[in-house]
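Removed: one protein chain of the complex. Kept in place: all other protein chains.
Here the chain labels run A, B and C in written order, and each chain numbers its own residues starting at 1.
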Amino acid sequence: MNDSPHDVSNRALSNLDLETPEKPYLDSNELIINMGPQHPATHGVLRVILKLDGEKVLGTECVIGYLHRGVEKIAENRTYTMFNPYVDRMDYVAAVSNGLGYCEAVEKLMNVEAPARAKYIRVILTELNRIASHQLWLGTHALDIGAMTPLFYTFRDREEILKIFEKYCGARLTTHAFRIGGCQYETYAGFEKEVKNFLTFVAPKIDEYEELLTTNRIWIERTKNVGVISAADAIALGVTGPVLRASGVKWDLRKAQPYAAYSEFDFDIPTGTNGDTYDRYLVRMAEMRQSLRIIEQAVNRIPEGPIMAKVPKIIKPPVGEIYHSIEAPKGELGYFIVSDGSTQPYRLRVRPPSFVNLQALDTMVRGLLVADVVAVIGTIDIVLGEVDR
Amino acid sequence: MIPITTFHYLVVAAALFVLGVIGVLTRRNVVIVLMSIELILNAVNLNLVAFSRMWGNLHGQVFSIFVTVDAAAEAAVGLGILIAFFRNKETINVDEIDLLKW
Amino acid sequence: MPNFIMSYLGIKDAITPGAAGSQFWALVYVFIIFAGVSVAVMAMNWLERKALAHFQIRLGPMRVGPHGLLQPIADAIKLMLKEDIIPAEADQFVFWVAPLIGLLAAFTVYTVIPFGPSQAVSDMNIGILFMLGVSSLGVLGIVVAGWASNSHYPLIGALRSSAQMVSYEVAMGLAVVSAILMTSLNATGTGTLSMIGIVQAQQQQGVWFIFKFFPLGLIAFGIFAIAMIAETNRAPFDMAEAESELTAGYHTEYSGLRWSLFMLAEYAAMIAVSSIAVALWLGGWMRPFPNLLQGPAWDFIFSLFPGLTFLGLAAIAVLGVMRMPSHSFFKIQRVGLAAFAAVLGFIALLLLVIAVAGRSADASGAMSPAARFREGIDYVYWFVFKVAVFMYLFIWYRATWPRYRFDQLMKIGWKVMLPISLVVLIATAIVGVLVS
Partner (left out) sequence: MNPALNSGLNSAVNSGMAPVATPWFFYGLAGLAVVSGLLVITRRNAVHSALALIVTLLAVTGLYLMLYAPFVAAVQIFVYAGGIMLLFLFVIMLVNIERSSKDRQFNRMWPVGLAAACALLALFVSAFVKGKALFPDRTISLPESSNTQQIAGMLYGEAGTMGAYTFAFEIASLLLLVAILGAVIMTKKKV
């Protein structure tokens, strides 16, 4: 089979031991199969090389980079302001979060602080975006496991969020909502009312998703004890976000290192116990409800005042370096910026949650079946734009 | 047109039987040898059913059902042996199965 | 002239053309059924897309014809015109022949499906065995297709499919046997394997087998209803073509006409297994409550149902016409839908006329041709209606449930369904002995 196009044995792949001579495939022999980059369940262009024994997964190897655009390198040749829209293109389903992290990082570097009103707007939009991201995750994850219908329900409701974004800043997906030092736009007339309407609209919808899935026997069988990762393993692998919290670690940067206005709100950190796919599902569903709580508080208490801090037209942060991270929907999104005092970053490094969480894939799927690989890829909630940058 | 008699069926059965015997005696591939055995058993079945019709009782048909049961058992065990063998020797050729141990 | 026609009609008065040795009528029936099934598959294709869309708060096909009514035709044309790609590494001949195996198996089954006591191609006395056996041949097409593609995903799909079929056939067969056992609980004490005989046994015993020995019949039916989803590779048991895992399973490498043959076979097989379920447990062609609501009056009321169904469909179409936007852009669609409604209404009218005409002959006692015709329509209508309910359920399952994992599927087959079906079989036998 050496001349077959599926042969990958010429690649030096570390943990798969692909160098062993190919044997005819009986159950004692391994089957090497390429999942992706063109595959319906790899959420874009992830390529997973699976080493199978029958249908049992003996090992995986992720091949990434099909969507690499050199975002970090681009940052070195753009001014701080010019680079701001680029971060939206990383995790494009949670563009607002990306923008928040970047703006706050640069603000920290420049030692300015956004005004209170801007912070509240940021929180509202970011939490809305978290709900949108989780909704998209839920739809695609359920689709991967074979439930087609939730996808359309979640997309219907995500649409309302995107409408709010569109009204606020004119864009739906890659919003570029925030600026360094605050927000560019004041909220439009009726913003608060619409957000409140959305809150009352979406709360029963989340119940609706849960009705479809949470007690569904097949859903439980497909997700319980699938892709289990222990708290220790998760921490060792640097996993963050809902995946970590589902393993029972109560770690949320919104509480641990409050940024924006998060210290002023009252919300819980939902955690799981088993660290399996079902717990991750429950954690994310609970997170959507917590986000609603945060938004409600923020909308009710939103202060009046300016929305932009005093920031010079040409941003020239002092020499130094900064690491700032926020709790993006998928986990810890960190920006490490080295400034040499010029208008452009000397070096900018992103710590994308998807990329780090993807490391856990191998740990999670070893010994499971092919169908579980799909479920686990879905449950990690990766966005390839962010993995590859 | 001559009517079809028992004899006609016997000729067909004999032809299938001989084909099966040729397959068993000459082919190397175990799977095909097993399939040839199925051919032989089918030829026997055809004979039994034809005789059953000739004598007007059902003993032949009942017997052919027993033969079918036997064929199923034979296929299961034969293919089981084949898989076990293939796992150890990685060959499915009859003439390479010439050791009594592995 | 009418006598000439009647002489043909008379042949299949009480017996199927196949059993009567009437090759002409058998052929006519084969053509009718072949055309009917093909049309049913197309309708099913449209219905699945529309119903699934409405489950999922979408509209589904709306552009090709009013409410996408011509979509299946457009799809068929598209698929036929597509290039028929055979991968270079594939086994050409086997790749070519595989879809035909599945199609042949799916369509052969229809020779014994009893649409009525004489409305079947043939009345084999091994009907149900024949049906199960031939429908199990369909998996050969899938397996061979997966192998011939010479690619990993199809191969895994084929292996899954064959293992799945083998395991679910066991439970399915045992459930069927328990229904066959029930047929022997009549005066003569001999059961039957003939599909028509099984329905007639239900008629004689005055009960659909789903309600016989409650809950034994119901459990056996439930097992069959689950196994038949697995047999036809439908959600939530669509392991063999699990889209998110195996891209498209065994037909990953297929395209164009050959792929559409697989689809045709799949839908035809769905209708076929639903027919088995209807014939074995749901009283086949019998209308509801044939014993309780007896008499010419009830007969007449129930004979109006086919006409009323079409009338209802016509009304829905008319409603669609009225709800359509009045913009001139929709003019063609409006006219088309109105014409469709008119056709449906005409059919409804025809059926109602037949129902009324058939009734008038009832009084004399002898069956007039119109009465006979009306009766035939009733049989076919109720059979098709019950099958259609199953078809809708197939869509509903697909919209509602996630997909099982392969090992869970096998576990359910062997560890849950098989023991239950064995227990039901034994219990049915014991109860049957005790009763008789």
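Heads up, the rule we're going with is that contacts are C-beta pairs under 8 Å (C-beta built on N, C-alpha and C of every residue); 3 or more make two chains touch, one makes a residue touch a chain.
Keep in mind it's a predicted model, so treat the numbers as computed, not measured.
Asker: Which of C:79, C:120, C:159 or C:399 touches the chain that is not shown?
Answerer: C:159
Asker: Based on the whole complex, identify which of C:44, C:120, C:144 or C:220 touches the chain you can't see.
Answerer: Checking each option in C:44, C:120, C:144 or C:220, the one touching the absent chain turns out to be C:144.
Asker: Contacts of chain C with the missing chain: which residues?
Answerer: Touch set of chain C with respect to the missing chain: 21, 91, 93-94, 97, 124-126, 129-130, 132-134, 136-137, 139-140, 143-144, 146-148, 155, 158-159, 162-163, 165-166, 169, 190, 193.
Asker: Tell me which stretches of chain B touch the chain missing from the display.
Answerer: Residues 1-12, 14-29, 31-32, 34-36, 38-39, 42, 45-46, 49-50, 52-59, 61-62, 64-66, 68-77, 79-84, 86-87, 91-95 of chain B touch the chain absent from view.
The definition used in the following text is that only the chains that are shown with their structure count from here on.
Asker: Please state which pair of chains has more C-beta contact pairs than any other pair.
Answerer: A-C
Asker: Hey, which chain is the most central one here, using CA centres?
Answerer: Smallest centre-to-centre distance to the global C-alpha mean: chain C.
Asker: Distance-wise, how many Å sit between the C-alpha centres of chain B and chain C, to the nearest whole number?
Answerer: 37
Asker: Quick check: how many Å separate the C-alpha centres of chain A and chain B?
Answerer: Inter-chain centre distance comes to 61 Å.
Asker: In chain C, what residues contact two or more other chains?
Answerer: None at all.
Asker: Quick one: in the complex, what on chain C touches chain A?
Answerer: Of all residues in chain C, those touching chain A are 52, 55-58, 89, 151-153, 156, 160, 235-236, 238, 242-247, 398-408.
Asker: Please give the residue numbers of chain A that touch chain C in the complex, ascending.
Answerer: 4, 6, 31, 33-34, 39-41, 55, 142-149, 151-153, 156, 212-213, 216, 218-219, 221-222, 369-374
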